[in-house]
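Excluded from the complex is one protein chain; the other protein chains are retained at their positions.
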Amino acid sequence: MAVSREQIAQRIAQELKDGYYVNLGIGIPTLVANYIPEGIEVMLQSENGLLGMGEFPTEENVDADLINAGKQTVTMAKGASLFSSAESFAMIRGGHVDLTVLGAFEVDVSGNIASWMIPGKLIKGMGGAMDLVAGAENIVVTMMHADKKGNSKILDACTLPLTGAQCIKKVVTDLAVLEIKDGAFHLLERAPGVSVEEIIEKTAGKLILPDVVPVMKL
Amino acid sequence: MAVSREQIAQRIAQELKDGYYVNLGIGIPTLVANYIPEGIEVMLQSENGLLGMGEFPTEENVDADLINAGKQTVTMAKGASLFSSAESFAMIRGGHVDLTVLGAFEVDVSGNIASWMIPGKLIKGMGGAMDLVAGAENIVVTMMHADKKGNSKILDACTLPLTGAQCIKKVVTDLAVLEIKDGAFHLLERAPGVSVEEIIEKTAGKLILPDVVPVMKL
Amino acid sequence: MAGLNKVVTSYQEALAGLTDGMTLMVGGFGLCGIPENLITTMRDIGVTDLTCISNNAGVDDFGLGLLLQKNQIKKIYASYVGENALFEKQMLSGELEVVLTPQGTLAEKIRAGGAGIPAFFTATGYGTPIAEGKETREIDGRHYILEPSLTADFALIKAWKADTMGNLVYRNTAMNFNPMMATAGKITVVEVEEIVEAGELDPHHIHTPGIYVNRVIKGTFEKRIEQRTVKAR
Partner (left out) sequence: MAGLNKVVTSYQEALAGLTDGMTLMVGGFGLCGIPENLITTMRDIGVTDLTCISNNAGVDDFGLGLLLQKNQIKKIYASYVGENALFEKQMLSGELEVVLTPQGTLAEKIRAGGAGIPAFFTATGYGTPIAEGKETREIDGRHYILEPSLTADFALIKAWKADTMGNLVYRNTAMNFNPMMATAGKITVVEVEEIVEAGELDPHHIHTPGIYVNRVIKGTFEKRIEQRTVKAR
C-alpha cells in the first residue's frame, strides 16, 4: 500500500541533520516541517527573503508583511533574519542551503527534473524552482511514483520541459526511496506493504535492485 | 600666477549642485569638502562603505571603526548610511554618484587618465580609482598642469599605464579649466594672472582656444 | 523637493514623467510589499504600452492585475504568474508578451542592472527552455548561461519607512524585490507608511541608501493577504 503525503513528508524528515539550513518547496515538502526529529535544530529558508521561518500565526498575529514563498502568512523563528530576494538567491545559488526538498512532475535516470510547465496547459512560471535545483548540492524530490492511470513518472528521459539538468540524486515517492546514480535509479527502500514487483512495474526508467530491499521506517 | 591646491579645490566646488552625491578622492579632491557653496546640500560618499561623510572628529570622538577611503578618522553627517564595499561599488559602478573628483598623473585628448602606477617605482595599487572612473558619468580631474621641470601632464596620449580609457571630460589644474571633447582640450578658463601663452606652452596635447578666455572665479 | 529632500505630496507628482511605452520595475512578492497606490495611480492616469518587470502580476483585481484589466501592459518579465486568470487569458491570446524568468535570476538581473554589471553567468536554467538562444559556457566543469542585466525607466517601490533624504527601511518579508529595484530605475519612486526626519534612522539599519531614491511619498495601504494561514492558539 502506497504511503500518504504525510508519510512521504515523515520519511523525508529523516534526511534532516542537526544544524541544517533547509528550503522546503510548496506542497508535500511544506509538510516536512511538521516532522522535524526531536533533538535536532534546523533553520527553514523561505526564498522571498526569510531565514528562520516559524509556524503559522494565530489569528491575532497574522501580518500581511510576513509571508513565505507560498504566499502563506507565517511567523519568524528565534534567530531569524530578513533580507532581499537577491540576497536570498545568493544563498541558494551559492550553495549555502544544506537541503532542498521540492516536488516534481517527472524525474529521470540522468537526474533531470521537470516540475514547472505542462505545454498546452496553463504556464504558471517556475518561481524559484530553477534556482533551487541549480544551486543545491543536496536535493530530495518528493512526488507520486505514477499518475492516476498508473503511468510512471520515474523515467529514462523526462518528457516535459526541464526545471534543471543532472541535478537530482534522491527521490522519495509514495512507493519507494530511490537514489539516482550512474544513469539508473537505485532502489533504496520500499514503502510498507509495497512489493518490489509493484515498484518495478511502475518505474519506467532503468532500475537497479539490491539483494535486500529494506522497508521505509515511519 | 598658478593657483594653489586650496584654490583648485575652491574652483571645483563650483561644480557641485544642490542634491548631488559626490565622491572626493584623496589629496586635492578631499579639500573640496571645505568649499561647498552656501545654500546647497550635498552628500559625500566614501567608497569603503559610507554615504554621508561628515567632518573630522574631535579628539574625544575619534572612532577606529569610522574611517574614510583615505583611512582617516571621520564622522557621519545627518542622514548617513552604512553598507558593505560591494554595495558601495554597486553605487559607483552603477552610475549613481553624481560627481567624482580625483587626482591624476596624466590625462590626454582622448579622455584617458593615468593615476595609479609609475613603472619602476613602487606600485601601491589602484584602490577604487579604476572603478570610480569607469562608473561615473561626471568626473572632474584635479592635477598640476606640468611637473616641477615644466613638462606637461596634459598630453596627446598618456605615457603611464591607464586608470581608465575615454572617461574624462573635465580637468581643473593650477593653470586652467579644460574640457575634453572631439579629441582635444578646450580651454574654458585660465587661472588669475596666468597668460594664455603659458597655458599653451605647458599643454602638450592638442588645445582649442576660444576667442575670449574667462578668468577662474575664486 | 530641493537639495536632498525627496518628499513629494501627490501621487501625480510622484509619477511625473511616466509615459506610454516605458519600462517599469514594480516591487513586491505576490501581494506583499507592492506599491499599491502607485499602481492605482498608473491605472487612473491610463498610461499604456508598459513593459513591467515584477516577480508576479498581482491578482485579477489587485496589484498589477488592475493594469491588466485595462490592457495597459504589453510585456512583462516575471517568475510566477499563477494567481491571475486575466493574465492567462491575455497571454494565451497574445495580447501580453510574457518573459518567464527564474526568480533568483530575475532578482540578480535587477541587482546587476543597478550595480553597473551588464551581464553575468549563472547555472540556473542551464539545459532548460530558459537557456534557449542564450550563450552558454562551461567553467570549472559546470555549465552556465549568460544573463544580461535589467534596468528600467521607473522603479516603483514600497518601503516601510523613509527619511526625507530617501533612506529606506523595509518591514519583514515586504522587502523582497524592492531593494534591488530601487537601485535599477532611472527614476526611483518610493511609497512608504511613514516619513521621518533625516537623522532619525540609525545609519546601520538603513536597507536602501537615499542615493538610489528620487521621490518619496507617504501612502495608506490595504495590504491584501493572498493565503491567510493560521493555527489555533
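Structure notes:
Going by the order they are written in, the chains are A, B and C; count residues from 1 in each one.
In this text, contacts are C-beta pairs under 8 Å (C-beta built on N, C-alpha and C of every residue); 3 or more make two chains touch, one makes a residue touch a chain.
Everything numeric in this text was worked out from a predicted model, so none of it was measured.
Though it is not drawn, the left-out chain touches A, B, C in the full complex.
When the whole complex is considered, the residue among A:Glu6, A:Glu41 or A:Asp147 that touches the unshown chain is A:Glu41.
Only one of C:Tyr144, C:Phe177 or C:Tyr212 touches the absent chain when the whole complex is considered: C:Tyr144. The missing chain lies against chain C, touching residues 108, 112, 115-123, 139-140, 142, 144, 148, 169-172, 204-205, 207. In the full complex, chain A touches the omitted chain through residues 18-19, 21, 40-43, 45, 51-52, 76, 78-83, 87, 89-97, 135.
Listed for chain B, the residues touching the missing chain in the whole complex are 46-50, 55-59, 62-68, 70-74, 76, 82-86, 88-90, 92-93, 112, 117, 122-131, 134-135, 161-166.
The rule we apply is simple: only the chains that are shown with their structure count from here on.
When every chain is represented by the mean of its C-alpha atoms, the one lying closest to the mean of all protein C-alpha atoms is C.
Centre-to-centre spacing of chain B and chain C amounts to 35 Å, using the average Cα coordinate of each chain. With centres defined as mean CA coordinates, chain C is found 29 Å away from chain A.
Per-chain CA centroids place chain A at a distance of 55 Å from chain B. Shared interface positions of chain A, defined as residues touching 2 or more other chains, are absent. Annotation for chain C: residues 111 touch two or more other chains.
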